[in-house]
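One chain of protein is taken out of this complex; the other chains stay put.
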Amino acid sequence: MAEFKVPIGPQHPALKEPISLRMTFEGEVIKDADMRLGYNHRGLEKLAEQKTFIQNLYLTERICGICSHSHTTCYAQGVEKLMGIEPPKRGLYIRTLVAELERVHSHLLWLGVAGHEAGFDTFFMYTWRDREVVMDILEIISGNRVHYAMNALGGVRRDIDDLQKKKILDSLDLLTKRTAYYANIGTNEPTFVARLAGVGVLPKQTAIDLCAVGPTMRASDIPRDVRKDDPYAAYAELPFEVCTANTCDVLGRTIVRIKELFECYKMIEFILKNLPAGDIRVKAPRRVKEAEVVSRYEAPRGENIHYIKSNGTDKPERLKVRAPTLANYPATLVMLKNGYIADIPLIFAAIDPCVCCAERLVAMTDYHTGETNIVRMSELRQKSIEHYKRVNPAKKEIVWPF
Amino acid sequence: MTDNEIINKAKETLGNIAIEITNPAPRRIFLKVDKKDLVEAVQRLKQGLDYNFLSTISGLDKGEVFEVLYHFTNEFAVLTVRTTTSRNDPKIPTITGVIPGAILYERELQDMFGLVIENIPDPRPLVLPDDWPANVYPLRKDWKYERPVEKIPGGE
Partner (left out) sequence: MLQRLVRWSRIKSPWILHLNTGACNACDIEILAALMPRFDLERFGVLLKATPRHADVIICTGPATRQTKDRVIRIYEQTPDPKFVVAVGACACSGCVYRGAYNIMGGIDQVIPVNAYIPGCPVRPDAVIDGVAKLLSTL
């Protein structure tokens, strides 16, 4: 059977970011996969050494557009520990509120992208319409739809008043109803469920060996979550549960994200009803004594870890950022092996790639003759939708394991 | 398990391999080993203390030595293992035999600092562009970048 290699990327319309995947095929089955990173490498760690701590707050925010609050909070927490200051309770609660709102908007975005990759464009439009509700709330609280610079070293920058609280609680009712509707679609739409089941399987021991993070790991029945293991901000006082699923495939990851959406709504309601009174920030010193700190945060995609070292001046000595998608790459390569060509867009979308966080293209080569043709990701997506129209009858009996 | 229990268990499991152990903040433990004992220490931590999850590997340029930090996490504390290697002979053994997920982090260390990781299964560069000049390592402190003058379209 002839084997042929396929490079995917870096410019293709399905993924919003440049990344290059190279895969070797035999017939329809993927035998081997490889990645070329570096299209998004912007030399941030070197740049951070030339800017002061406050300027770095705005630099780390722009590492990623979808999870920007996670990078600033992780950085601000770390620097606050270096300086030895403790932000007031109200500031921590508002930070947590924005963090959970960001998680809601990121998971709704992912649901839309998953629907789009599976060919279900109506679902895409519906979830992004609901996402606009969350963007409006964020704009009311912070002033910008994306890159809401709510964090300041020592607390948060703006406060919430009663009118805003009421608006958020009203929107929350609407969002809960709509998310219940999406969970319902899952139960009553067998083609959608069949499309996701059995695709991109990652067994539990492999997930532990390859150090996967986030919902990708939680769908393989590993209950780890930085919010429970290493509580930061206000999470030590918030009641919530860690959501897992045990199917180890893309269906499991969808279930984990929908369950997390419901947990987020409960957390936001709790925060708004129990917001303590007081100040929102404390003053931070300009120079920092020599020390080092490790700071972790649970971003919507997984665990985000920053290592910061200071040297007595007002600029950091070293800032190391490891974003969650980078940790999921070895696991993705394992998931792609022994899968079908038709599943590539969905498997890749299932780890929720935020390539700009991690770093920063599909070309098909015939193994024996060595000739290359460039196949566009949109053609791959069309092919995969056609392929699944002739659905395997055994998959029709799969039930949504909610 | 509290921090003190973890420190005592680590001292027991590692014996005299551990050069020093500090606990600067709650749930953060820093442990220093020599580079020839690195793989052995990681193996014993994985089996004895259940630290099988590597979060990331950071490199640090301290002048005469390079320091490499391995951050391991579990549900009780973050344990960072640090080791040093000299600037003239920057070699470190690989830990992918014990923790297969460390491969991407080690490739990034090779690119950014010029460290040579012995027995690494996949030594290709990870993040730098294809036309990057050889032997130039961006994160070393003695490398400064001079920004070339930008051309403004339409003239000044």
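Lettered A and B in written order, each chain numbered from 1.
Everything below uses one rule, namely that a contact is a pair of C-beta atoms (placed from the backbone, for glycine too) under 8 Å apart; a residue touches a chain by one contact, two chains touch by 3 or more.
Keep in mind that this is a model prediction, so the values were computed, not measured.
**Q** From the list B:E64, B:D89, B:E118 or B:D131, which touches the chain that is not on show?
**A** Once the missing chain is taken into account, the touching residue is B:D131.
**Q** Among the options A:S68, A:T179 or A:T244, which residue touches the chain absent from this view?
**A** Hidden-chain contact among the options goes to A:S68.
**Q** Can you say which of A:C74, A:I94, A:L109 or A:A284 touches the chain missing from this structure?
**A** For the chain that is not drawn, the touching residue is A:L109.
**Q** Even though one chain is hidden, which residues of chain B still touch it in the full complex?
**A** Residue positions of chain B that touch the missing chain: 128-132, 138, 145, 147, 150-151, 153.
**Q** So which bits of chain A touch the chain we can't see?
**A** Against the left-out chain, chain A lists 10-13, 16-18, 38-44, 46-47, 50, 58-59, 62-66, 68, 109, 125, 128-129, 131-132, 135, 145-147, 354, 356, 360, 376-378.
Operating definition for what follows: only the chains that are shown with their structure count from here on.
**Q** Counting in whole Å, what is the centre-to-centre distance of chain A and chain B, each centre being its mean C-alpha position?
**A** Between these chains, centre-to-centre, one finds 25 Å.
**Q** Which bits of chain A are touching chain B when the two form their complex?
**A** By the definition above, chain A touches chain B via 37-38, 41, 43, 45-46, 81, 208-212, 224, 228-230, 291, 293-294, 296, 303, 305, 307, 309, 317-318, 320, 322, 326-327, 329-330, 359-360.
**Q** Spell out the part of chain B that touches chain A in their complex, as residue ranges.
**A** 24-25, 27-28, 52-56, 58-60, 69, 71, 73-76, 78, 80, 99-105, 112, 126-129, 138-139, 145
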